[in-house]
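For reference, the structure is listed below as structure tokens.
Showing subunit A:
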Amino acid sequence: MTGNQLMFAIFGMLIIIFSILTVTSRRILRSAVFLLFVLVSTAGLYFMLNYQFLAAVQLTVYAGGIVVLIIFSILLTSHISEKFEVVGMKKQIFSGLAAIAGIILTISTILQTEFKATEVAAKEVDMEAIGLSLLNYGENGFVLPFEVISILLLAAMIAAIVIAKKGKTQKP
Partner candidate 1 sequence: MDFLSLFVIVPFLTVVGIVFCKDFKQVRLTAAIGMTIQLGLAVALIFMYLAERKAGNMAEMLFMADYVWFPSLNIRYAIGVDGISVAMIGLTAVVVITGILASWEVQHLSREFFISLILLATGVFGFFITIDLFSMFLFYELAVIPMYLLIGLWGTGPKEYSAMKLTLMLMGGSALLLVGIFGLYFNSNPDGGQLTFHILEISKVHIDPMAQRFFFPFTFVGFGVLGAMFPLHTWSPDGHSSAPTAVSMLHAGVLMKLGGYGCFRVAIFLMPDAAHELGWIFLILTTISVVYGAFGAIQQKDLKYINAYSSVSHCGLVLFAILMMNKTSMNGAILQMISHGLMTALFFALIGMIYGRTHTRLINEMGGLMKIIPFLGVVYVIAGLASLGLPGLSGFVAEMTIFIGSFQHTDTFHRVCTIVATSSIVITAVYILRVVGILLMGPIKNKEFENLGDAKWFERLSLGTLVVVIASIGLAPLWLSNMINDSLVPIIEKLTMNL
Partner candidate 2 sequence: MNTGIPLEYFLILASVMFFVGIYGFLTRRNLITILMSVELVLNSVNINFLAFNKYLFPDQFQGQFFGLIIIAVAAAEAAVAIAIIINIYRHFTTINVEDVDQMKF
């Protein structure tokens, strides 16, 4: 077992275990922390794939930003000490079955498929290249998605403010 494989096994185990804990833990704050672990492990995977930039984004935006956001909203809406009720057996079984069926279906499909890599030499992935192609409007340029995502973010920002703002006519 090479170091790579070992690393992958560790990250894989972490991801799966903490994922399951995230969706089953009965304390909401713990769920959030478990989610954080999952996201950090994912960032580790990205490092393994040699995508440092993505891993950094993952850590800052996901692990840093979103999880903090979620934790804030938990603090706003829940009691920390509160424990969730146990989920109904029927619901668990059916959801579990659906999930397991999905996993089996996907994995069997993955195993049946042959993936073919291109023969072209790999490209160097550095910040400069990413930055250039992000603002490039020629071939292999991504300026359009970039602009779209900017507008989306702006819209989301405004929407979040508008929605969360206390309305005049809101009554329970």
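How these were chosen: all candidates are chains of the complex that A comes from, given by their letters.
Going forward, a contact is a pair of C-beta atoms (placed from the backbone, for glycine too) under 8 Å apart; a residue touches a chain by one contact, two chains touch by 3 or more; residues count from 1.
Everything quoted here is computed from the prediction, not taken from an experiment.
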item	value
Complex member in contact with subunit A (any copy), out of 1 or 2	2
Candidate 2 partner contacts - residues on subunit A that touch it in the complex	1-2, 4-5, 8, 12, 15-16, 19-20, 22-24, 28, 31-32, 35, 38-39, 42, 45-46, 48-51, 53-54, 57-58, 61-62, 65-66, 69-70, 72-74, 76-78, 84-85, 87, 91-92, 94-96, 98-100, 102-103, 106-107, 110-111, 115-118, 120-123, 125, 129-130, 133-134, 140, 142, 145, 149, 152-153, 155-157, 159-161, 163-164, 166, 170, 172
